[in-house]
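Excluded from the complex is one protein chain; the other protein chains are retained at their positions.
Up next is chain A:
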């Protein structure tokens, strides 16, 4: 059996012995002070009650100060992140694509709206439907808040060879009613993707001519100026995305 020894345990032992001695000294002092005027017990308890109250207030004040400093640090960290993302300056360019109704749309058409943008393809086995479901859910949550402007969900294909207007039309109706699908020529699509540094690489075709496009999986948040503000990866839930967008909207309005 190990025997604890050394300077640290000595201090520990002394600490354990000290308080009771000091407490009884305090009680003796207060007892002798109040002996003349008040009854013994009420004098001691009044002093104890005020002492307790003062300690609680002091402790509460400390806690409040700590909470405020913590909150302020979180705000600053969030602002720094937004600044850094702004420096990365994705989505500075323009794009010109065709939507799922055949109408030509450019980036200009979406200025003035908050946009949640996702790049994917319709032949995607599971990831794109999951992410679009998540995006739709986030937009639905934000729709419920009447004080916030409506968010425009966008889906841009990384597979222009197969995802023409009819394919997009079929695809987007399974998600949020406001979701707009965008496609175009391979050049137009590549240009839009490059603007957001999207990685996309079609895999080998099998005997049916089917293939899977390997691509980066991100949901981008664009401000009404068309500036890239934030991004959300696979691990962010729809609630987290909605909270983050709400946060951005509120701070944006303050500016």
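The criterion applied here is as follows: contacts are C-beta pairs under 8 Å (C-beta built on N, C-alpha and C of every residue); 3 or more make two chains touch, one makes a residue touch a chain; residues count from 1.
In this section, contacts and distances are computed from a predicted model.
This figure omits one chain of the complex; the name its UniProt record holds, of "GCS light chain", "Haloacid dehalogenase-like hydrolase domain-containing protein 2", "Cytochrome c oxidase assembly factor 6" or "Immediate early response 3-interacting protein 1", is "Cytochrome c oxidase assembly factor 6".
The chain omitted from view is touched by exactly one of A:105, A:123 or A:191, namely A:123. Check A:72, A:174 or A:239 against the missing chain and you find that the one touching it is A:174. Contact with the undisplayed chain is limited, among A:85, A:141 or A:212, to A:212. Contact residues of chain A toward the unshown chain are 122-123, 125-126, 129, 162, 167, 170-171, 174, 206-212.
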